[in-house]
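The complex is shown incomplete by one protein chain, all other protein chains being positioned as in the whole.
In order of appearance the chains are A and B, and numbering begins at 1 in each one.
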Amino acid sequence: MSRVTALVIRLLIAGAFVSVAWLNGALVGDVVAAGVTTKFVIKDMHGRELSLPEAPRRIVSLVPSVTELIYALGGEDRLVGRTDFCDYPPAVREKRSVGGMLAPSLETIVALKADLVVATRDGNTEETFAQLGRLRIPTFVAGADRVADVYDLIGRVGRLAGREAAVAPLVARLEQRIAAVRTAVAPYRVPRVLYVLWPDPLIVPGHGVLVSELIAIAGGDSVTAHDADAYPRYSVEAAVARSPEVIVLASHGANIGNVARDKWDRLTSLPAIRAGRVYALDGNLMHRYGPRMVDGLERLARAIHPEAFR
Amino acid sequence: MSVVSRAGTVSADVTPATTASPVRRLLVVLGVLAVLLLAVAAAALFLGSAGIAPGAVLRVLGGRAEADSVERVVTLSLRLPRIAAAALAGGALAVAGAAFQGLTRNPLAEPAVLGVSAGAAFGVVTAQIFGLGVTLVDALGLTACAFAGALVAAGAVYLIASVGHGLSVPTLLLAGVIVGVFFSSAITVVISIVDINRLGGVIHWLLGNLAPIPPAPLLLFAALTALGFWLVVGQARELNLLALGEEAARQLGVDAERLKRRIFVGAALLTATVVAFAGPIGFVGLVVPHVLRGFLGQDNRLLVPTSLIGGAIFLLVADTVARNVVAPAELSVGVITSFCGAPFFIYILRTRTRPAP
Partner (left out) sequence: MNLIELSGVEFAYPAAPRRARPFRLAPLSFGVAAGEIVGVIGPNSAGKTTLIRLLTGIVRPARGEIRLDGCPLDAVDTWDLARTVAVVPQETPPAFPFTVEQLVLMGRYPHAPDRYFESADDRALAQEAMAATGVRDLAAAPLGSLSGGERQRAVLARALAQRPRLLVLDEPTAHLDLRYQVECATLLRSLNRELGMTILLVSHDLNLAAELSDRLLLMAEGRLVRIGVPEDVLDEATLEAVYGCRVTVAKNQTGDRVHVEIAWPERR
């Protein structure tokens, strides 16, 4: 067989692939049409403006915190999809799952005819954002680093779910409980608190995250809140050097409380260990910026100031 | 010639000498594989977590579904591009594997072994962490970073292995391993300082990230794959001769330096392209050429074209499984290729390798 024939074969094979791509392009050129009318406008938590033809009726939530908020506001009839990690309230299991947070099934999202997806940059991947953008499905980016943000978010989710009326009462309830905690712990000395997000490597809350603010409200002085932003990795030495009087271990689903305890119990120089003040708390209560944030806050306050709640 | 010595008895399994036309053999095998690929692709179009009825899919393919309908969007915007991406990635990886194996004269060589995957992965991970991840990512931006990383790694390997006037193959292997280790460690460093909330996404990408690629990048992907394939297949015959040793190949008239350069560039290009568009996916470049070798023999002229289609089939099957086995959740395709590929590979090794006489 001459070189020419070989070249032809090679070109055919290569061509087959190129034509697949071209065909693909030709077919999907304008499958998803862009919306024209914009009767519903809202800004997400990153300040991006979303314009929808009308209020969303089929919301898919990729953020467990927001799923909880939707239920707390009574807007679950507009929720059509959630992730496997959305586990509260129990009724959420009736809603169709679209998979995990890292790689949700785009097919399922499309099949659910979602007109809005709620996502977060801390937990969902860039690929998901890109694909949702390609499919022209409006995406609301959620997030909250402070308690004030949480109230803001509740307001916006209330608008999305068409439950504006339920926003004020919910916010009032939360504010009330938070105020109660503040009052209860006010008379007492503020102890040094080490909050362990993850024991190994040691990951702690730093400056400007919700957990740090909650610790402050609960009457504690987080030893790691002043150093770095977000969630830095700390060396155990540095943590020990701060001499925390209370240690809070966050559990995440799987029970790691005991294992972590052993490690900390050995550090007998710490006032927290000597006084036996090591507590395990449910991470889902502390880290989600949903309505149960105040449950987490209350438990945290009880751990830091047991004397205030006798 | 009048001198003929009688051969002694041979213990190997000898079938009659093949004088059949190799062209026909190649075309037949390619035809069979192409049919198989189309069948697998068609099946993959019908499978997915959206639960679309086969009839609906057929309507879409026939052009009779309405625009914006669920089945049309899912089939044409999600499944078809992903199938194309998986086929391209699988084919590219398999050809790169065959090329590296021929170049290094080692059947265990894999695209990942030459450090190019790790370099590309480092490029992408770094880009994801520092900046490019903040705004809505342009697919091309991440791709460019992957290429930059791959180029740096490939360049480093090439320079380290270039001794005197040419490319030293043993040094190439070592250099590849070392460069790969370096970039893997670099990735680990980046991971250890990344914001914990992004960690999941980064690690997820590192396991392979086949996604429905939009048409323009897909075309670029296909074009680069075609180029890499052309570079390798054009020297397939010479690659056979290289197995005799460089000096022997040169004595047969092969320009060994040009051959090594071209094959290295082609294979590195294919690897970099796949990592840029689909993340680091292992194992395909090792398994597919090896399995095909068991059926077709050592000839790279058969192996390279069939690896293109064989690799496409392999990764397409793996990706379809990854998409559907725990629906609606999705597994990374790299998990399937390694996890399921390994036992399969062991089986092949045991049944097709006879102990040395």
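FYI, a contact is a pair of C-beta atoms (placed from the backbone, for glycine too) under 8 Å apart; a residue touches a chain by one contact, two chains touch by 3 or more.
Predicted, not measured: the structure shown is a model, and the values here were computed from it.
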Subject >> Contact residue for the chain not shown (choose from B:69, B:106, B:162 or B:197) >> reply: B:106
Original post:
Which residue, B:248, B:325 or B:349, contacts the hidden chain when the whole complex is considered?
Top reply: B:248
Original post:
Taking the full complex into account, what residues of chain B touch the chain not shown?
Top reply: 1-8, 10-12, 14-19, 21-23, 26, 105-107, 164, 236-238, 240-241, 243-245, 247-248, 250-255, 297-299, 301, 356-357
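The criterion applied here is as follows: only the chains that are shown with their structure count from here on.
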Original post:
Distance-wise, how many Å sit between the C-alpha centres of chain A and chain B, to the nearest whole number?
Top reply: 36
**OP:** Within their complex, state which residues of chain A touch chain B.
**Re:** 1, 5, 9-10, 13-18, 20-22, 24-25, 27-33, 84, 96-108, 110-111, 113, 121-127, 129-131, 133-135, 197-198, 201, 203, 230-231, 233
Original post:
Where on chain B is chain A touching in the complex?
Top reply: 22-23, 26-27, 30, 34, 48-52, 67-68, 70, 72-74, 76-81, 84, 87-88, 91, 128, 133, 136-137, 139, 142, 192-193, 195-198, 200-201, 204-205, 209, 211-212, 214-216, 218-219, 221-223, 225-226, 229-230, 233-234, 305, 308-309, 323, 327-330, 332
